[in-house]
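After the structure tokens below, expect a handful of questions from me.
The complex appears here without one of its protein chains, the remainder shown in place.
== subunit A ==
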């Protein structure tokens, strides 16, 4: 699971859960795979993310170094920052671990890089 995906996941479908966001990450295995750097792509994607959630998620798995807590304007000109974001969004992957719903404590296992977000009938609203 890449952090860009984590930024969009929620457990709001669970019965009794109001927002279910963000999910806490507990990573037991993290993989870093290099992929081509595309600064324009990163620049375009940033406005679509919840920055605070990304910042906290990156820090929680030990990859938050160099990321500012709040995003400065003109970030698109800061190539160093874009490179760091490229790494944390696209190259860092949680291979094994789990995600936890902040309200209900329900855990979603991550195995072989894939988070299992399936819910049982009884769990959904």
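Assume a contact is a pair of C-beta atoms (placed from the backbone, for glycine too) under 8 Å apart; a residue touches a chain by one contact, two chains touch by 3 or more; residues count from 1.
What we mean here is this: contacts and distances are computed from a predicted model.
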- Message: Not counting the visible chains, the remaining one has a UniProt entry; which protein name from "Fe2OG dioxygenase domain-containing protein", "VPS9 domain-containing protein", "RAB31, member RAS onco family" or "GPI ethanolamine phosphate transferase 3" does it give?
- Response: "Fe2OG dioxygenase domain-containing protein"
- Message: Touching the absent chain: which residues on subunit A qualify?
- Response: 1-2, 4-5, 8-13, 21, 35-36, 38, 40-41, 43-45, 48, 90, 108, 112-119, 121, 124
